[in-house]
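A short write-up of the structure that comes next.
Omission of a single protein chain aside, the complex is shown with its protein chains in their original locations.
And now, chain A:
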Amino acid sequence: MSREGVPPLPTKRPAMAFEDAARLSLGDTQLRFNMGKATTTIRGKRTKVVDEMPDWEALREAGRAIKDRTLRHLDKYLIQLEESVARVGGKVHWAADAEDANRIVAGLVKSHGAREVVKIKSLTTDEIGLNEALAREGIAAYETDLAELIIQLADERSSHILVPAIHKSRAEIRELFRRTLEGTEGLSDDPKALAAAARTHLRKKFLTVPVAISGVNFGVAETGTVCIVESEGNGRMCLTLPKVLISVMGVEKLIPTWRDLEVYLQLLPRSSTAERMNPYTSFWTGLAPPGDGPDEFHLVLLDDGRTKVLADRIGRQALQCIRCSACLNVCPVYQRTGGHAYNSVYPGPIGAILTPQLVGVENAGSLPYASSLCGYCYEVCPVKINIPEVLLHLRGQVVRKKQESFLGRLSPENVSMQGLAKVFSTPRRYAAMQKLGRLGQKLVVKNGVIDRLPGSLGGWTAVRDVYPVAQQTFREWWAERERTVKPKLPPREETRP
């Protein structure tokens, strides 16, 4: 199945429930194979490089604690950042939402009379739909990260936050390049050749386009320094060659001091690409001497729902995320469905907790359920985000929202959950229910198992048999044993006050 038909995502409301989108991608065997292979490889490598670190757990704790503290005093640190950036010759712009941010960026680009921009990998600009917004203003944006470029050329959506084209095989990429890039007729599917073809295409852009737009991995409040961590070096070209540099940063990317970087620069590469250190880590602090970098630097600070997330004591952990994608690579659900099933720029476990918070649980209520709660994501998260905890917290919000409406209260799920809660609240009702189940199942038990269940439970019996209510439940057996086999136990002495 071609992914080309995947429409650009609405940022406010996923177009499809997770389970439906997942069904589509599960049917794509090539995708499942590519995904399985890529995630298994990187998972193994990650374990290896993490195991080398004797103080990994301490680092994780530090990573969590720094972010936690920063988020609690975000207002203070943001103002410090603004002052620091101004001190080194940059300018800070505040954007309350996507529209705001897009207007600011487009305005800056147009004020320089530019019709083209080069971009270095930025999820945040994907989140706000910047490329589309620029296109509406007649400005063309060129992605320069190899994987992002592939996605852009294919006119698709990214399926992984770090390896956006993870779902594509080399052969698929070669075909794409042959179709869209000049002079690539004889291209082979060797990764080196593919990268070289992309580089030839990009070099022209780097040398001619006057404005660059970047994302931000870390913004340092103390020094006004902005940092990007990448693998290919294309980011560094964007940061140095064009005349004007605009960096778009979600407010949660803030860290207080330069020293804090030490923690994250150890946590991030190992967790994301399973490298001890990534090839390119760039820092820019305001403006360089004339001729040695951009003449103008703008930092756009984006809220777009983040402060709302901050208000939720349990949910706010999601803002600690450093976008390493380790949770994606270990997630058994993501591994099989791929990123598109999440209908969001943030797929996988982090997407399942971040997206519903950013766009509202009422708009993405299926995402907190896109997990078997296996807990692998929490185990690997370098900043110790308790993703299962947040998933459950959000599920609670989804259910409460549903129960607010009359129809929601009448839904089969709500009715049966309420009924079961009543049953479980008294042992007498519960034992009666067991007996009732045993009677009721007489019609469906065949050869000792049930092979077909009605309604929404039918998904279970599509491939699995069900074990019926036992002929004698444990409590019935126990009651009988108490009566017949064993004399009553002597009254037990109290062992505790």
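Remarks
Basically, a contact is a pair of C-beta atoms (placed from the backbone, for glycine too) under 8 Å apart; a residue touches a chain by one contact, two chains touch by 3 or more; residues count from 1.
Keep in mind that, in the parts below, contacts and distances are computed from a predicted model.
One chain of the assembly is not displayed; among "Amidohydrolase", "(Fe-S)-binding protein", "Sugar ABC transporter permease" or "Formate dehydrogenase iron-sulfur subunit", its UniProt protein name is "(Fe-S)-binding protein". Considering the full assembly, A:Gln472 is the residue among A:Ser111, A:Ser188 or A:Gln472 that touches the omitted chain. One of A:Ala106, A:Val333 or A:Ile353 touches the chain omitted from the figure, and that residue is A:Val333.
When the whole complex is considered, the residue among A:Asn278, A:Thr307 or A:Gln434 that touches the unshown chain is A:Gln434.
Residues 18-19, 22-23, 26, 32, 332-333, 336-337, 368-376, 378-379, 389, 392, 395-400, 413, 417-418, 420-421, 423-427, 430, 434, 437, 447-449, 451, 456-457, 459-460, 462-470, 472-475, 477-479, 489, 492, 494-496 of chain A touch the missing chain (whole complex, contact as defined above).
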